[in-house]
Structures are given as C-alpha cells and as structure tokens.
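Taking it in order: structure first as structure tokens, then the write-up.
One protein chain is absent from this view; the other protein chains keep their places.
Take a look at subunit A:
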Amino acid sequence: MSMASATDATLVHPGGSPETEEKAFGFWIYLMSDAIIFALLFMTYLVMFGNTAGGPEAKDVFSLERAAAETFLLLMSSTTFGMASIAAARADRERVVMWLVVTVALGLGFIFLEFSEFRGMIAEGAGPSRSGFLSAFFTLVGTHGLHVSIGLIWIVTMLAQIGMKGLSVPVLSRLYRLGLFWHFLDIIWVAIFSIVYLPGLL
C-alpha cells in the first residue's frame, strides 16, 4: 500500500520540477484539443452512418473477431505501458526497456491488423471513396491508427533516449507524457469499438 502511493506520487509529478509539471499540464490540454478532433470525427461518422450510397454497410465489412483482437492488443499494450511506468518510478531501467519493447510489439500487432483490415476492405471495393459512410469510417479509424503509429515512433525514440541518457529527469518527463498519450489512444479506441464496431455488427 505504502509502496503504491509512493509510486503514484512519482508518476504524477515526474521529476517534480515546476517546468516538467508545466509540460505535463500543457500536454493534458493538447489531449483535450485532440479529443475534440475525435469527437467531431465520431459525430461525422454517426451522421454519415446511413450514407452508404448503395454500397456495403457496416455489417458487410466489419469483423467482430478482428476488432476484438485489435482491442485486446491495444488494451494489453496500455497495461504493459503501465508496467513500464511503474518500473520507471522504481528507476528500474532494464524493466522499463523490456516493457516498452513489449508495448511496441503489441502496438505493431494492432497496426498490422488494422492495416490488413483496410487493405482487405479496399480490395473488396469497400474503400473510402465508395461512399460517405466508408469515408467517415476510414477517416475516424485511420486517424486513430495514425496516432498509434506516431505513438510507436515516440516509444522507439524514448527507447533510444533511455539507452543514451538513462532515466534522467527530462527522459522521465517525456515518458510520462508519452504515457498520457498512449492511454488516451486506448480510451479513444474503446469508444471506436463501442460506437463503430459493436453497433455496426449487432
């Protein structure tokens, strides 16, 4: 119990200096702005849901197994990132690296699944230019995928920094913001799963 709270404190105040706190705060605000982007993309998706223009509908193109697998990978990656954060709070460099590598692997798996889903859909004639509905779908899910890809590049960058600099204060501060980003993407994905895939299939 006492250990957990010590960990929390370190996680909330990475490095604890006013400057890193400011950065974390600014990053939160960026995430809110980004959340608005996703909210508008969700809204557009809902508005366009019926605009299939005689083309495929949601139930024709989504696969619950794949969406479930994607969800599993991404949620797991969030967990492993959490493990990396805990390791970072304990200054356990090797474990941080290990968990981050696992996170990258899971993230890559997610991207791979999404990519093959998109490719399959386009091959079947259900690409984004087929209908307004599909445009909205590809843009919403694709924007999330783009974020995940950027997150992966960021994690790799952080692995390099940890390798070069160790768990220094600036590195920890960046890792903290990366964590915010990664968990944020998880939340967005949960919304995608429950607003796009589940209703589309049920």
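Rule of thumb we're sticking to: a residue touches a chain if its C-beta (ideal position, glycine included) is under 8 Å from a C-beta of that chain, and two chains touch if they have at least 3 such contacts; residues count from 1.
Definition applied: contacts and distances are computed from a predicted model.
**Student:** Among "Cytochrome bo(3) ubiquinol oxidase subunit 1", "succinate dehydrogenase", "Cobalt ABC transporter ATP-binding protein" or "1,2-phenylacetyl-CoA epoxidase subunit A", find the name that the UniProt record gives to the complex chain excluded from display.
**Tutor:** "Cytochrome bo(3) ubiquinol oxidase subunit 1"
**Student:** Can you list where subunit A touches the absent chain?
**Tutor:** 18, 21-23, 25-26, 29-30, 32-34, 36-37, 40-41, 44, 47-48, 51-53, 55, 128-136, 138-139, 153, 157, 161, 164-165, 168, 170, 174
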